[in-house]
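The other protein chains are all here in position, but one chain of the complex has been omitted.
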Amino acid sequence: MPFVFQRVFSMIPTLAGVVVGIFLITRVLPGDPARTLAGEQAAPSILAKLREHMGLDKPLWQQFVDYTAGLFRGDLGYAWHTGHPVAEDFATRFPATVELGIAALFIGVIAGIPLGVLSAVKHGRFIDHVTRVISLVGASMPLFWLGLLVIWLCYSQLGWAPAPVGRLGDDVQPPTHITGLYLLDSILTGDTMALGNSFAHLIWPALVLSVGAIAMISRMTRSAMLEVLGQDYIRTAHAKGLSPTTVVSVHALKNAAPAITTIVGLELGQLLGGAVITETIFSWPGIGGYVTKSIDATDYAPVQAITLLAAVIYLVVNLLVDLSQGMFDPRVRHG
Amino acid sequence: MTKRILSTVALGLAAVLGVSACGTNANSTSAAKKTDASLTVAHSEGGKTLDPAEANDGTSDTLVIAAYDQLVTYEKKVVNGKPVAKTETIVPMLAESWKADKAGTTYTFTLRKDVTFHNGKKMTSDDVVRSFKHIADSASASFLYKMAGIVSVTANGENSVVITLKNTNHLFLQILPMYSFSIIDMDAADKAGDPKWLAKNTAGTGPYVVDSWDPATEAKLARNDKYWGTAPAIKTVNMKFIGDASNRLQLLKKGSVDLALELAPKDVETLKDSSGVVIDSRPSNKILFFAMNNKVPPFDNPKVRQAISYAIPYDKLLTDVMKGQATRMKSAVASSTPGFVTTGYTATYDLAQAKKLLAEAGLATGFSFTFTLGSGFPDWNDDAVLIQAELAKIGVTMNIQNMARAQFLEALAGKNVQSYISRWTSFVNDPGYHLGLLLTSTGTSNYANYTNPQLDALWTKAATEQDAAARNTLYEKAQLLINQDSPWAYLYEYNIVVAQRSTVDGYTSYPDALIRYAQLNKKNT
Partner (left out) sequence: MADQQRANPHQARVVQADRSTSIVTLLFRNPSAMVGFGFIALWTLGGLISLAASPYSPTSTGVGGLLEAPSLEHLFGTDNFGRDILSRVLAGARVSLWTGLVAVSVSLLVGVPIGAVAGYVGGSLGNALMRIMDMLLAFPSLLLAMALAVALGPGLSSAMIAVGIVGIPEFARIMYGQTVSLREREFVEASTAIGLSNRAILFRHILPNAVAPIIVRCALGMGYAILTAAALSFIGLGAQPPTAEWGVMISDGRGYIITGEWWMTFFPGAAIATSILGFNLLGDGLRDALDPRLRTVAHRQHSLDSTTARPTNPTTATHTKGTS
């Protein structure tokens, strides 16, 4: 337990650094949020009024104090470019990003782990080389290009995919709001129409986003499996006459689990980054498009909030991975 | 003069209805008939606010204009068989009549007695007074309030409002019909206690009620069945917010939306062949110009500016970039603005002439300059690339510097940008408004630092000139001066393109380029 506290405690200076850092970076950005909001026809008198209205006329330290005080109250600030508090914008957009991220991670796991196991078991053989190359190719794909190709091929040419616009077709109502994840909500409410439609919209961006995850997870699985397969007890298991399938699935995979969990966890943070581009290309109404628009508008509050959110996710995922490793492998605690 | 004639005209309700119906289209009866039809529209953005006094983007403005009414509005006319706003003539809306005193500084508006807000409250002079107070205090529209020259707004009994102006000001009645001057039920806003309540809620008298609005995805409007004026034909309007132009195009082609806005010019071209889609493309007063900083060498020399204006491939910009969805711009004001003349404007695409002018300016060997390109408008990017290629032919190197929109606006405000492209729409379709902001030496958007005392004098004189004809003469002289000095190279006037399914009609164009949903109707549904 002290280990957990120590780890949580050690996140605080990092987070404080991120809060200060992003505050300063947004203030250094050339571009005046009031001017962007007011548009090109704005007169100086309007700008002065707007700045006052937005709190930009205050000295920098005052703005920082207001911002951090807001954070402690749980107030993320006001997004001027949408006209909503940032927290409200998050509430409407975050579920979309989470749904996309989880779907991509799910694809990454169900495709990546078997590929990695296969590659390790057939170590050094043709199939191994093919798998390794596939995963390297996957890791080398620029998502913005892959997304456009998928839209061109699967939507424009083949007509398999629905129009790359959002999470549902126009004629379909969103399922009753429970979690905000359309797929889950439509299952929970038995809404088959929304289920089919949201699945059709989700699968394409999720596939694009999952390419990196598949590559990463399969490579990690392969290396973890190779290490385990080389251990004495696996040789013993083989020697005992256990079937290769049993050896691989029961013994080896179990022992490789911590490393695989680690990478799956870390991949989650990675996916949130990739979501920025994927969401833009598929007009997915999540946090990704919101980031781009906020930066475009030099809208301080949402940029700060998103950065902070991403940093928290990054640190928490790392913490959880550490803790789960601690569970699998007690030695880590003493490391 | 015009003011007084206008102000004595008190049109009754029947007349207004008659006028708007004739203006709508040939099937005027269908426009007035309520139907159960619903309309789905693809907008490019989701809007920022519902507050009439703060709205300044297309989607916010469209929502405001659907939910609110103003005291007066523009007359309509038919040009080339299509209904357009006749901005010179102002007709009643919430005010059934108005009178100006002899000096033209005190206006008395008589309000309609049969108007209620969406929540059932009756509209009175008190609401008008408080709405104007809200506008005067706003961050955005207070600027128009000042421009209109309003000194005080007072109630004169329950159904009459007196507005006094600083001077006679011909812009006053031009500004009143703008969405910013909507009449709001300030009681509702005050009751909510939240100063931002109006940003997310509506409290108007308008033809539609905003049922829901999520800037990330869509908004839903429902017909105000107790509307005091002509009931809208469309029962519900679904506004979809779709950022990508090619996605909006696809949805329209498939019939998933009835109307799509802000399509890319190249897409408009492909739509011409698709059945069931009608393109309504018409000139607007939205202009695009290539500004050269008159204070930064070598552009402080008019010869150099003129040389550049002879090196621009005007036709190529219209055909290759805008695919015909634009027309030549030939004066500092748009061709649809009253008082527009092309006198003094001679530039054509003529590299030999450009070279000659450069030589006269002592720059026969050319020069290089920085061009700042604001992001977010694909046509600007394409224009810049084509102009750069032509300038290279006369030995002029144009170094393009990309900037995100926010940085671009900031840079312009510094007035040090050497050259840039910018668009402009004068929502008040008046040369005084246009030139005053863009080209007088005190103009707040005169980022190219054009200064000509003669122009300033003409403009000041025109601002207080009551007679429209005399005013236009002054503005014509002003345009001649500008055209000769060429502070800008004129690129083009954009068309407003509305692509709609053939079942939709009734679209009327206004200088603000907004769609009034209440004027639309849909056949066979």
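Residue numbering begins at 1 within each chain, and the chains themselves are lettered A and B in the order written.
Following the convention adopted for this analysis, a residue touches a chain if its C-beta (ideal position, glycine included) is under 8 Å from a C-beta of that chain, and two chains touch if they have at least 3 such contacts.
Fair warning: this is a prediction, and the values are worked out from it, not measured in the lab.
Considering the whole complex, the hidden chain is in touch with A, B. Only one of A:Ala38, A:Leu76, A:Ile263 or A:Ala301 touches the absent chain when the whole complex is considered: A:Ile263. Although one chain is not drawn, the whole complex shows that of A:Asp57, A:Asp75, A:Glu88 or A:Glu227 it is A:Glu227 that touches it. Listed residues A:Ser156, A:Thr192 or A:Ser243: the one in touch with the omitted chain is A:Ser156. Residues of subunit A that touch the chain left out of the display are 7, 10, 13-15, 17-18, 21-22, 25-26, 28-31, 129, 132-133, 136-137, 139-146, 148-149, 151-152, 155-156, 212, 215-216, 219-220, 222-224, 226-227, 259, 262-263, 265-267, 269-274, 276-277, 280, 291-292, 295, 303, 306-307, 310-311, 314-315, 318-319, 321-322, 325, 332, 335. In the full complex, subunit B makes contact with the omitted chain through residues 245-247, 249-250, 264, 266-267, 270, 320, 373, 375, 378, 381-382, 384-386, 388-389, 399-404, 407.
We take it that only the chains that are shown with their structure count from here on.
Subunit B has its Cα centroid 41 Å from the Cα centroid of subunit A. Interface of subunit A with subunit B (complex): residues 29-33, 35-46, 49-50, 53, 80-84, 89, 92-93, 163-166, 169-171, 283, 285, 289-290, 295-298. On the side of subunit B, the complex with subunit A involves touching residues 40, 46-50, 56-57, 60, 139-140, 142-143, 146, 199-200, 214-217, 238, 240, 242-244, 247, 250-251, 254, 256-257, 375-376, 404-407, 409-413, 422, 424, 437, 444-445.
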